[in-house]
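This is the structure I have questions about; it appears just below.
We show some of the complex, not the whole, and keep each chain where it was.
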Amino acid sequence: MPLHRIWYSPGAFSEQDKAALAENITKLYTSFGLPAFYVVVLYLPVEEKNYFVGGKKESKFVRISVQHIARHFPSNKTADQFLDKYENVLAPFIKERGLDWEISTVAEKEWVRLDKAVPYDEKDNVIG
Amino acid sequence: MPLHRIWYSPGAFSEQDKAALAENITKLYTSFGLPAFYVVVLYLPVEEKNYFVGGKKESKFVRISVQHIARHFPSNKTADQFLDKYENVLAPFIKERGLDWEISTVAEKEWVRLDKAVPYDEKDNVIG
């Protein structure tokens, strides 16, 4: 149920990059015990003529929205820890190539339907 | 004001499918008394090379985000009832064709501006 949307400039990532990054993002969640099939990563190409940062056209910026649908971060510390790990996953593909980035993360309880078994925790919250 | 974003693989839907599904989604709202022109459905094609589920490329998955902007679901039961009806509307286009899907629904009070008359309920909440 985590949904990652990555708005990038065409050319910033190769096909190999995209596959490797999606795999590494997914591994971050399976390391927390989440089933892999819950993790959706969408690469959304935005041409330079449509990508503005600070009012100027931009081709080296990556904007990422991470939506955690069924589970809140229990504390700011947990959110920080997640973002530290997430930025480590991203670094070889973004930071270490001189790209700029911004990540925003929402973790809110939404109503969700998935055509797969959905696990619940002891408090009857959907996990994911 | 409901905004439906449908991230799909090119080829998963025909043009007739998209028109029929958008019409059926819209009818779901008009059956609740909402004016048809409030309902926005955007089909957002994502090529297989950009669509990852579980860390693998995917061409048979449909991810849907439903945003109800001005009105909360009054209860979990109401949300469930809505999602039951919504999944029935989707089924002929998605489930019955062997596609997988995930729907997430937010229903939060946002600030909204529309260049049309906006109806208010007895408590001065925007309806939609």
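Going by the order they are written in, the chains are A and B; count residues from 1 in each one.
Note that a contact is a pair of C-beta atoms (placed from the backbone, for glycine too) under 8 Å apart; a residue touches a chain by one contact, two chains touch by 3 or more.
Everything quoted here is computed from the prediction, not taken from an experiment.
Sequence-identical chains in the complete complex of this entry number 3, based on the file rather than the 2 shown.
Following the convention adopted for this analysis, only the chains that are shown with their structure count from here on.
Per-chain CA centroids place chain A at a distance of 22 Å from chain B.
Remark: chain A residues 1, 3, 15, 18-19, 22-23, 25-27, 35-45, 67, 69, 108, 110-116 touch chain B in the complex. The residues of chain B lying in touch with chain A in their complex are 7, 46, 49-55, 57, 61, 63, 65, 73, 76, 79-80, 82-83, 87, 95, 100-107.
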